[in-house]
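Below: one structure, written as structure tokens.
Heads up, one of the protein chains got dropped from this complex, but the rest are sitting where they should.
For clarity, chains are labelled A and B in written order, and residue numbers in each chain start from 1.
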Amino acid sequence: MTTETHSSTEHGMSNAGYVKIALILAAITALEVATYYVDFGPLFMPALMIMMVVKFVVVVSYFMHLKFDNKLFTWVFYAGLFLAIGVYAAALATFHFFS
Amino acid sequence: MWFTLAEHAVVTTEEHDTEHGDHHTSTGLSNNKLGMWLFLGSECLLFGGLISTYMLYRGRVGEGPRPSQIFDIPFTSVSSFVLLMSSLTMVLAVSAAHKGDDRNTNLWITITALLGATFVGGQVYEFTAFYNEGLGFSTSLFSSSFYVLTGFHGVHVTVGIIMLMSIVGIMKRSKTPGSKAETVEMIGLYWHFVDVVWIIIFTLIYLVPA
Partner (left out) sequence: MAIIERPPSTEVATPATPSSSLGALKRPVSTTGWKSWVFTVDHKKLGIMYSATALFFFIVGGLEAVLIRLQLAAPNGKVLNADLYNQMFTMHATTMVFLFVMPMAAGLANYFIPLQIGARDVAFPRINAFGFWAFLFGGIFINLSWFMGGAADGGWFMYAPNSGPVFSPSHGIDFWALGLQITGIASLTGAVNLITTVLNMRAPGMKLMRMPIFTWMQLVVQFLLLFAVPVITVALFLLSFQRNFGATFFDVAAGADPLLWQHLFWIFGHPEVYILILPSFGVISEVLPVFSRKPLFGYPFVVFSGAAIGFVGWGVWAHHMFASGLGPVSVAVFSVATMAIAVPTGVKVVNWTMTLWGGKLEFTAAMKFAIGLIVLFTIGGLSGVTHSVAPSDTQQTDTYYIVAHFHYVLFGGAIFGLFSGFYYWWPKVFGKLLNEKLGTWNFWLMVIGMNMTFGPMHILGLQGQPRRMYVWTEQRAGEGFFNLGFWNTFASIGSLILTVGVLLFLINIVITARNGKIAPLDPWNARSLEWMTSNPPKEHNFDSIPTVSHLDEFFHRKYQEDANGQMVQVKTAEQVLKELEDNADAHIHMPSPSYWPIVIALGLPVIAFGMIYSIPIALVGGVIVLFGTYGWAIEPSTAPDDDFDPPTTTKDVVHVG
């Protein structure tokens, strides 16, 4: 059994779809910037963090095609990402950064 | 587990490298694409280290300006938006490349490069302004960490711009439309990654007060 590489025209979105995603990203960015001007109170940090993560995941999943591609790519990339978050958060924790 | 996915593939060595970059590998995945994703995984560790250094030192301003005094959020918001839009144009370029439409590929790539150059120009302007306001490279730990982090990011963007302009040039010499689709896609992956790093930097460094 041979396995051919996919050409990306087999999956992925139309140009209109990409524009829609870009508009969503722009809207989220606007909301992020709004936190600078509007007082979100205790929601400030969680809202900002969530928006950052959502933008990150959207760009990676759709623009970088990760959602439609082989899971191996997802594994190697997110392995690096979570490893980075893990070790660096632990190091910062020893500096009492989170307390 | 991912390696069971790899188990399903079996390779034959008889087919040609086609011009679309299809070739037969044990996983069915392109070498170049796998290589690029591996590289991007490692880049997470690079930028993570620089971001962590900044987070540790952002409050150590010495005699120099503090973040809240020096950052110009409206300006940086605009340049962040520019970079974000360059991701859109990049993905449109990749889309055109996969359709074999060299003319539109080059068009969208060029726009992407221009947007990227605008971003870098904005960074240069921003850094010059900061410098004039008293934030030199070695002014404080905050300043050094800030410039190293954003500087590394800016260098990555610049390398991306060079790659974008180069592929335009290479495509112009190529006789087969769409033959560089995979390369365009790989440069696209790199470009989007540089964009998501900025998504993190913009939020953590600029929008979260120290």
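We adopt the following convention: a contact is a pair of C-beta atoms (placed from the backbone, for glycine too) under 8 Å apart; a residue touches a chain by one contact, two chains touch by 3 or more.
None of the values given here were measured: they were computed from a predicted structure.
Contact with the chain not shown here comes from a single listed residue; of B:Ser42, B:Ser68, B:Thr128 or B:Thr176, that residue is B:Ser42. Not every partner is drawn; the one left out touches chain A at residues 72, 79-80, 83-84, 86-87, 90-91, 93-95. Although one chain is not displayed, its contacts with chain B can still be listed: residues 3, 6-7, 10-17, 23-27, 29, 31-32, 34-35, 38-39, 41-43, 45-46, 49-50, 53, 56-57, 60, 62, 137-138, 140-141, 144-145, 148, 166, 170.
Just so we're on the same page, only the chains that are shown with their structure count from here on.
Chain A and chain B, compared by their mean Cα positions, are separated by 14 Å.
Contact residues on chain B toward chain A in their complex (touch as defined above): 2, 5-6, 8-12, 15, 20-30, 33-34, 37-38, 40-45, 47-49, 51-52, 55-56, 73-74, 77, 80-81, 84-85, 87-88, 90-92, 94-95, 98-99, 181, 185, 188-189, 192-193, 195-196, 199-200, 202-204, 207-208. Residues 1-9, 12, 15, 18-19, 21-22, 25-26, 29, 32-33, 35-36, 45, 48-49, 51-52, 55-56, 59-60, 63-64, 69-73, 75-77, 79-81, 83-85, 87-88, 91-92, 95, 97 of chain A are the ones that touch chain B when the two sit in their complex.
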